[in-house]
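Quick one: the structure is below, questions incoming.
Complex shown without one protein chain; remaining protein chains in place.
Lettered A and B in written order, each chain numbered from 1.
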Amino acid sequence: MSKQYETVIGLEVHVELATRTKIFCGCSTAFGGAPNTHTCPVCTGMPGSLPVLNKRVVELALAVGLATNCQINQYCKFDRKNYFYPDNPQNYQISQLYLPICHDGGVEIETPEGGKKTVGIHEIHMEEDAGKLIHDDWEDCSLVDFNRSGVPLIEIVSEPDMRSAEEVIAYLDKLRLIIQYLGASDCKLQEGSMRADVNLSVREVGTKEFGTRTEMKNLNSFKAIARAIEGEKARQIDLIEAGKPVIQETRRWDDTKEYSYAMRSKEDAQDYRYFPDPDLVPVIISDEMIEDIKSHQPEFRDEKMARYIEEFSLPAYDADILTGTKKLADIFEATTAICHNPKKVSNWLMVETMRLLKDREMDADKIRFSPEHLAALIQMTEEGTINSSVAKEVFEHVFDEDVDPQAYVEEHGLKMDNDSDALTSTIEEIVAANPQSVADYKAGKKKAVGFLVGQTMKATQGKANPAMINKILTEILDKM
Amino acid sequence: MANIISDETIEYVGILAKLELSAEEKEAAKSDMGRMLDYIDKLNELDTSGVEPMSHVFPVHNVFREDVVTNGDDRENMLANAPEERDGQYQVPKTVE
Partner (left out) sequence: MDILKCTAVELGRKIKDKELTAVEATQAVLDRIDSVENTVHAYVTVDREGALKKAAEIQKKIDDGELTGPLAGVPVAIKDNMCTEGMLTTCSSKILYNFVPTFTAEAVKNLEAAGAVIIGKTNMDEFAMGSTTETSAYGVTRNPWNPEHVPGGSSGGSCAAVAAGECFYALGSDTGGSIRQPSSFCGVTGIKPTYGTVSRYGLIAYGSSLDQIGPVAKDVTDCATILEIIASHDLKDSTSVERETNFTDALVDDVKGMRIGIPRDYLGEGLDPEVKEAILAAAKVLEAKGAVVEEFDLSLVEYAIPAYYVIASAEASSNLSRFDGVKYGYRSEEYEGLHNMYKKSRSEGFGPEVKRRIMLGSFVLSSGYYDAYYLKALRTKALIKKAFDDAFAKYDVILGPASPYTAPKLGESLSDPIQMYLGDIYTISVNLAGLPGMTVPCGMDSKGLPIGLQLIGDCFKENNIIRAGYAFEQSREMMMPDMKGVE
């Protein structure tokens, strides 16, 4: 390829807000209800129904805006976006065009080159989600479920500041962590609580003006996003190289075929006839409200990492992993608060917990065990009540069923045996039963001790205190 | 008539409004809309520069709901109105090829 091209990428990120009810009605937002069981006249567009705004949606949108350094439109309004589609019950979506709640913000990301850069946020607006369409190939029809219709969304529109898939992922990860830390959403791409549409254009390196961009939808994993960006970049470059024009259009990414398809149809004119929704009144956001939300902002990831390194003198690597999901950080802090042993807590989370998460194919935020139980387990190992191999075994049960380790150890009789007389006699028997090893030891083969220790462990079903075995054993041998 | 509405315009508005007009209806719509727009153009006699567009007559604002679930399941009653219904859902022509 003779010419050098650069990709210019902007993102439209939709995030489902973690409210109990929908944005304009008292229907539950809970997942997994039978089709249309979480619906009412408002979210199914019944004639005569009217929307009333959920206050929590404004608070969460505001919190995200402030956490992403946005300006706030203290006078904002809702507009109707008019288009016909069966998952859109009123055939207009209530959104914000003219006066979105937040604008002109940005977040800092690490670039693949290791530097830092700011990705600008053009605006954040509140809107309602659409229903779900299930396609029935046998009956050649589609079925509409309005349970998701009216679930509150914020759309975070970035500036075209990203230049590579890596930067896009870094930006999305940054948003995900900020929003998760706020508790504003769980931000799961797979489950659709976070969705990203990619606006992408290419231009020759050095040129100032942007090329024609396309918008890509249906990207539901970080991998898909990366592949779609590479695919679309290549497609546009091929067109340009072939002297063909790039058409401004919306394209649907098919991740299995790894190709995007134009979503054009003469029936959707893309003319949304936005106008202020006369059924809703303006939202006026007071300075007090802004201050109140600011004062309730949580400690975000970067601050947390710094604090972990400083306060608990954890290695940066550990701090990075522990703060990688809010759940892990929460468990770390809660457990440490109980057992005051950040090092050990960090180890259990970094090693055993990570291993089991991988083994059980779980996300960290699905962790069920309580900090109390992990703290108890750590206490028991520290006090020498159980040895490390037993501890690992017990932890598996703590991890899977959140069992109380104390009770578990009791009823399975896994306590470490610290009765030295009993242990001494056992060892004497073993020594007596293994003259060869004794001879080897006397002959200077110190590692023969290892065999005898092993035998003792076997005899005590691993309950004996290894340190104690060594001590007694060497005493006995040296007396001989 | 100052406003001449073309066939393309009527066609386009038909797509936006999801209305399919017969040939006669199209002709009627063209002249109706043209006449209405001529009449509406009377507004251009008014100097409205510096006047804020008024969507609500009163300065009512911040009407909110608390985030509390108030609705139960009324699916059967609502679906009873659906022209075509299957498995508790609204049936429509296939939306994807």
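In this text, a residue touches a chain if its C-beta (ideal position, glycine included) is under 8 Å from a C-beta of that chain, and two chains touch if they have at least 3 such contacts.
If you're wondering where the values come from, they're calculated on a predicted model, not measured in any experiment.
A.B. asks: Of A:D137, A:E209, A:E267 or A:E288, which residue touches the hidden chain?
C.D. replies: Considering all chains, including the one not shown, the answer is A:E267.
A.B. asks: Which parts of chain B are in contact with the chain that was left out?
C.D. replies: Against the left-out chain, chain B lists 9-10, 12-14, 16-21, 25, 28-29, 32-33, 35-36, 39-46, 48, 51-58, 60, 63, 65, 74, 77-78, 80-84, 90, 92-95.
A.B. asks: Considering the whole complex, not just the chains shown, which residues of chain A touch the missing one?
C.D. replies: Output for chain A: 41, 44-53, 80, 82, 84, 86, 89-92, 144, 265, 267, 271, 273-275, 278-281.
Operating definition for what follows: only the chains that are shown with their structure count from here on.
A.B. asks: Counting only Cα atoms for the centres, state how far chain A is from chain B in Å.
C.D. replies: Those two chain centres are 40 Å apart.
A.B. asks: Can you check the complex and tell me which residues of chain A touch chain B?
C.D. replies: 19-21, 25-28, 34-41, 44, 46, 52-56, 58, 82, 84-86, 133-136, 139-146, 266-267, 269, 271, 273, 276, 278, 280-284
A.B. asks: Can you list the residues on chain B that touch chain A in the complex?
C.D. replies: Residues of chain B touching chain A: 12, 15-16, 18, 55-56, 60-71, 73-75, 78-79, 84, 86-96.
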